[in-house]
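Here the complex is missing a single protein chain, while all its other protein chains stay put.
Entry: chain A
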Amino acid sequence: MSDTTVKSAPALGEIASNGLWSNNPALVQLLGLCPLLAVTSSVVNALGLGLATLLVLVGSNAMVSLIRHQIGDAVRLPAFVLIIAAFVTCTELLMKAYAYELYEILGIFIPLIVTNCAILGRAEAFASKQPLGLALWDGLMMGLGFLAVLLLLGAIRELFGSGTLFANMQLLLGSGAADWGLAPFGTGYSFLVLILPPGAFLVTGLLIAAKNAVDLRRDAQRKARREKAVKGAKRVRTTGHIA
């Protein structure tokens, strides 16, 4: 619980690549899957929940980092949960005030952000051991990584499930966004399984597979590059009869 437990502060770039890609909360840590799977049936739902989570994550990371020297080990988890719950309540009230219809649609999943393990996980694993600036940056990057996956999932499920994209964006972005909705397959298109929970699992699984495939290909390329550098070296034979 003190700075002495940390050997060296991580670099800003490393934190960013962790949150956005290599330790992405949704695709690698597989945390916060309940809201991820439940509300991503459209882009506007995904954006609403993603922004709410981002706000809570940044706020709670900052607060936990500020009071990290004052909280004893024994009470740290209840304290973290209290802080997170306070920020979730703020977010909930904000959404009620400015995006009431979206708040109604997202329903129970806004209060349930409290139980999102990604947030508690960052408070415990990172913010409680790092100074304010790094904790803020980590919260922002983890939140953006989560938001990006939510948006991608929402876009894929909305496009192939109900045949629209960016429909009902006015619920979050005001009346100016009312005509953003696209219907590339025409009206009457619907592929219900993608809107239902099985579709969420299927698309999430495919996204995880795609991320792993990209990583594998990148590793293979890196390895090939390294091997090319030592191509001129000769193998030394150490056993057997040398004529």
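Here is the rule we go by: contacts are C-beta pairs under 8 Å (C-beta built on N, C-alpha and C of every residue); 3 or more make two chains touch, one makes a residue touch a chain; residues count from 1.
We adopt the following convention: contacts and distances are computed from a predicted model.
Chemist: For the chain that is missing from this picture, which UniProt protein name fits: "Ion-translocating oxidoreductase complex subunit D", "ABC transporter ATP-binding protein", "Copper resistance protein B" or "Tryptophan synthase beta chain"?
Modeler: "Ion-translocating oxidoreductase complex subunit D"
Chemist: Which of A:C34, A:C90, A:A125 or A:L196 touches the chain that is not shown?
Modeler: Hidden-chain contact among the options goes to A:L196.
Chemist: Tell me, which residues in chain A touch the chain that this view leaves out?
Modeler: Touch with the absent chain occurs at residues 190-194, 196, 198, 202, 205, 209.
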